[in-house]
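Each remark here refers to the structure printed beneath this line.
With one protein chain removed, the remaining protein chains of the complex are shown where they sit.
Naming follows writing order (A, B and C), and every chain is counted from residue 1.
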Amino acid sequence: MALSRDQIAMRVASEFKDGDYINLGIGIPTLAANYVPEDISVMLQSENGLLGMGPYPTEAQIDADMINAGKETVTAITGASIFNSAESFAMIRGGHVDFTVLGAFEVDVSGNIASWMIPGKLVKGMGGAMDLVAGAKNIIVTMTHADKHGNSKLLEACTLPLTGVSCINKIITDLAVVEVKDNEFHLLEIAPDVTIEEVKAKTAGKLTISNNLKVMAF
Amino acid sequence: MALSRDQIAMRVASEFKDGDYINLGIGIPTLAANYVPEDISVMLQSENGLLGMGPYPTEAQIDADMINAGKETVTAITGASIFNSAESFAMIRGGHVDFTVLGAFEVDVSGNIASWMIPGKLVKGMGGAMDLVAGAKNIIVTMTHADKHGNSKLLEACTLPLTGVSCINKIITDLAVVEVKDNEFHLLEIAPDVTIEEVKAKTAGKLTISNNLKVMAF
Amino acid sequence: MSGFNKVVTSYEQAMEGLQDGMTVIAGGFGLCGIPEGLIAQIKTMKTKELTVVSNNCGVDGFGLGLLLEDKQIKKMVSSYVGENALFEQQLLNGELEVELTPQGTLAEKMRAGGAGIPGFYTATGYGTPVGEGKEVKEFNGRPYILEESITGDFAIVKAWKADIFGNCVYRHTAQNFNPMAATAGKITVVEVEEIVPPGALEPSQIHTPGIYVNRIIQGDFEKRIERRVLAKEQGEG
Partner (left out) sequence: MSGFNKVVTSYEQAMEGLQDGMTVIAGGFGLCGIPEGLIAQIKTMKTKELTVVSNNCGVDGFGLGLLLEDKQIKKMVSSYVGENALFEQQLLNGELEVELTPQGTLAEKMRAGGAGIPGFYTATGYGTPVGEGKEVKEFNGRPYILEESITGDFAIVKAWKADIFGNCVYRHTAQNFNPMAATAGKITVVEVEEIVPPGALEPSQIHTPGIYVNRIIQGDFEKRIERRVLAKEQGEG
């Protein structure tokens, strides 16, 4: 069975290591913050200028001057730092953020990602996504394996305008965990009760099944 | 008679306008701070990261963490700001400093300046001089008109390695005030009891005498 | 001795000199840390054909969105826009031009503009539409694109506290693009919540040194919240 959004987020969070600095995109990536293993601590970076992002505020804590990159009200943890946008992207572009997790429309076997623009639809902009994919040490893409019409989002070559080139290491979808390496997708893990055939059918780019293929447990 | 160091500094200070941000080099330029006209206020920038440099400290004020670009102990005025070296040179390079006053070995009619290196002698480095001449809106060079052997320092073309090109507007020497314009030196002012012939004799680059030539008064 | 007192007492004085066709760099991220009164003054002045450089363009009826109402903006340079219907409509009508710029590149372009750096290389946007037509150069085997700096005729900035010399500090994430904007205007105007006496700000803790600031005005801020999200009652992660 395909994973729920929360299960994807859970699997993402299991990638984190103690002491990691992490930037989480909007949507499923943000949910991952709820599933950080209890024996580790990570610090969240929000690209509008906050390192050490905390949970959403209570009514009493709410402050118009305290928002995250999604423009939502937020809090800061003890030990947080707050800085300007140039400094924030110096961190990101300079490779100081350990993990970036973000959504995508398409990823291809070269590690290219398309996530910001669908020609013919109104384009709102890339925000910080291009900087994040160009700068982070490790990037995890979370998305559904196929679109609602069943078309694969894991392609031989992206068809949409790119967000970044040769930058994606790992994709965590509702069906599988896929590594991008040597111009191939490598199926590392598969969701419970999902068949290899289904993953194959929904992966347009070249897919190699790992010898150590694991079934994800929740 | 040739001006004293303090008279040169006094003449330099008369260029300053109320509200100017000024960077003063080591030597005569630094003396100019003593002669800022009483009816104006200027703010001194020290390129190691201090805007609003004050006088030298008293014994009680001395602090190892409070120095100027010459590595001398110094104080900060009320309203000063202190920042890192990248920020300091952002100010300088970005043209936010109104005046830079510095010494030189040679200046030429193209506004080139040589001030940091004499081949064959030990070179200590340019420090911030190259950034200052590349960035300041107005640069005043203070120096003796000729070296101790009587050789002109105002040349048709500098002979020493340059600090910057086409950047010098005005030269204030022990003999004269000279503007650099249209590939010529323009003699604007002359020191009391100094003859035009002496200035001419000690100016190797093309010199035009201003129609409004003034004698400096002290 | 008043050369360093940059306080002005009216919004007319604050924005004096703004003319049709000028480039205005604005601080702020969404509706957070925006110079509300200076934007309102630009609306009052009815200045047209503006190029506005700002991460976003406000919302309908607030922030930079106000300047869309009378079509004062010719071009936006932003990383993320279209939170407002008016923006979308003017864009589709061809009344508004947008130059989408990655957020980090936008911040660095402003900083570079203020710092006298006309261009810099970044990997951001290489191989994407952002990189099209831009010079590419390899460093250590990786391709980077050349991005040029941005400066403005005016910079409009929102600070928390400032002294009369223009030394500014920002509050929490209302800092965002404001410090870079402040460096990149030929005329930089700062609207502040509080003007404090000289010496009230610790010299080593000033975000924007006064040298970048030309005018300061005391503002009165609504501080509208764009996305009010609260913690769940219990068990919030």
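Quick note on the criterion: contacts are C-beta pairs under 8 Å (C-beta built on N, C-alpha and C of every residue); 3 or more make two chains touch, one makes a residue touch a chain.
Predicted, not measured: the structure shown is a model, and the values here were computed from it.
Although one chain is omitted from the display, it touches the following shown chains in the full assembly: A, B, C. Between the chain not shown and the residues A:47, A:63 or A:87, the one that touches is A:87.
Shown as candidates are B:7, B:88 or B:203; the residue that touches the absent chain is B:88. Within the complete assembly, C:172 is the residue of C:6, C:172 or C:215 that touches the hidden chain. Panel shows subunit A; residues 17-21, 39-43, 45, 51-52, 76, 78-83, 87, 89-97, 134-135 of it touch the chain omitted from the view. Within subunit B, the residues in touch with the undisplayed chain are 33-36, 46-50, 55-59, 62-68, 70-74, 76, 82-86, 88-89, 92-93, 112, 117, 122-131, 134-135, 161-165. By the touch definition given at the top, subunit C reaches the unshown chain through residues 108, 112, 115-123, 137, 139-140, 142, 144, 148, 169-172, 175, 203-205, 207.
Operating definition for what follows: only the chains that are shown with their structure count from here on.
Contact topology of the protein chains: linear, an open path with no closing contact. Centre-to-centre spacing of subunit A and subunit C amounts to 28 Å, using the average Cα coordinate of each chain. Look at where the CA atoms of subunit A average out and do the same for subunit B: the two points lie 55 Å apart. Subunit C has residues 111 in contact with two or more other chains. Shown for subunit B are the residues in touch with two or more other chains, of which there are none.
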